[in-house]
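Only one protein chain is missing; all other protein chains are in place.
Moving on to chain A:
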Amino acid sequence: MASQWLKDNQLPANFHQWFEENQAPDSELMSDNPSGPVPTIQNIVSTVNLACNLNLAEISLKTMNSEYNPKRFSAVIMRIKEPKTTALIFASGKMVCTGAKTEQESRLAARKFARVVQKLGFPVRFNGFRIQNMVGSCDVKFPVRLENMICGHEVYSVYEPEIFPGLIYRMKKPRVTILVFASGKIVIAGAKKKEDIFTAFDNIYPVLEQYKRV
């Protein structure tokens, strides 16, 4: 009897392949309504202190992937291909890393930049790595009436179509800035944690639905 049941309820042959292919992305797992749209993280900015004074001219000369133009900007701009990121390295040893799409990527990239500088002979450390800003974007797939939205949420919104076509919504909790465009596309910026972006989106989605243009 048990063996009969087992034969009837076999997993399909390609189960393992199907399982690997259909993993929900991290972002979907984190949000409240995974069936709806979810924001994707587009950019992460982080800073780290290499804790030693650097000779920017030497760094820019000895590396192929950097530019240094002291008259324009007093930092070396270095780029690496994997993860595709850009770093601003200052003479004081402080470094800003931009362009990563996940926190782990940002940390990895910062470590790679630090390694490059270390290989040139400087006694670098990796102090105080901190994510400063995360930017995510999303499309709610329906047009939004911005001129009505500002009437309802005057305290938080700024909408001046002559100046900028998008509505600038400054949410207090979590403390992020959301740009809402009439097409329904939104940009969430100023978050320090991934959860902030998803919470902000969950907060703003009902508001956008309220001002949907029919």
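Criterion: a residue touches a chain if its C-beta (ideal position, glycine included) is under 8 Å from a C-beta of that chain, and two chains touch if they have at least 3 such contacts; residues count from 1.
By our rule, contacts and distances are computed from a predicted model.
*Asks:* Between "Nucleoporin 43kDa", "Transcription initiation factor IIB", "Serine palmitoyltransferase, small subunit A" or "Peptidase S26 domain-containing protein", choose the name on the UniProt record of the chain that's been left out.
*Replies:* The chain we cannot see is recorded in UniProt as "Transcription initiation factor IIB".
*Asks:* Return the single residue from A:L120, A:V158 or A:V187 that touches the missing chain.
*Replies:* In the full complex, the listed residue that touches the missing chain is A:V158.
*Asks:* Touching the absent chain in the whole complex: find that residue among A:R130, A:R175 or A:R213.
*Replies:* If we include the chain that is not displayed, A:R213 is the one touching it.
*Asks:* Hey, which chain A residues sit against the chain that's not shown?
*Replies:* On the chain A side, contact with the omitted chain comes from 143, 146-147, 150-151, 154-155, 158-163, 165, 182-183, 213.
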